[in-house]
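Here you go, one structure.
One protein chain omitted, others in place.
Right, chain A next:
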């Protein structure tokens, strides 16, 4: 490669930093939606590159479902403290109480649907006009069509038929009062790009991403962590396995994968060898329907 040619990771990084700075330049009150997973940790790392030595022009916001991995929560707090940025946490639990929401029932009752309520309330509480998220287009077919600046109406809804054309690197963030924009700086990264970047930049991650021993329930070929949030029945097969997580969402709906990966290099080798997609392998919530993600996005989910 010649002197003035950028490696693909540098190109992706530069594109993402540019998007971050567009958010800072175009919006009054942005927020970075921080989930504690590798994608949002990568976002934080990119934001550091975009704004240091200045402070972030936005707080980190975590919508806590109450079903998170304790390791991820501890990591979240530690990271926010280490970089000295503001962290806002809003709990789905509180929204459920305040709004008398009905919780999903069943074996792996998920709060994914309810999370949307808390998110929209939080947006309203702080008047956020842009929410930065770590979604990637390679994750899922519906995401593959979403813009980097994705306008949502007052109900947080996404209308796939009325997306603004997005040309060159020009992002149109003009909105009316009540609307807000979801911004996805790592849209063009793949799972493997993220891992290669984490390795290159030596980004620290919560321990659940690496192989560890865990008590899991085997259910339809998925390994679900034993936790107080799932229902365990008599006939369930429970065992202690060496596993890691490929995505870190709720304990109720994120499956672990059997793994002997103790380092980032090990993880990268496993991912290259795997023939299953990230969501397919680890998100049991997407398996319900082929259009699952699209439906949730339309309703204001990230």
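Methods note: a contact is a pair of C-beta atoms (placed from the backbone, for glycine too) under 8 Å apart; a residue touches a chain by one contact, two chains touch by 3 or more; residues count from 1.
The rule is short, and it goes like this: contacts and distances are computed from a predicted model.
**Q** Among "D-methionine transport system ATP-binding protein", "Branched chain amino acid ABC transporter permease", "Competence protein ComFC" or "sulfate adenylyltransferase", find the name that the UniProt record gives to the complex chain excluded from display.
**A** "sulfate adenylyltransferase"
**Q** From the list A:62, A:90 or A:137, pick the residue that touches the absent chain.
**A** A:137
**Q** Touching the missing chain, which residues of chain A?
**A** So the residues of chain A touching the missing chain come out as 1-2, 4-8, 10-15, 17-18, 21-22, 24-25, 48-55, 57, 137-138, 141-142, 144-145, 160-161, 163-170, 172, 174-176, 187-188, 190, 192-193, 274-277, 280-281, 290-291, 294.
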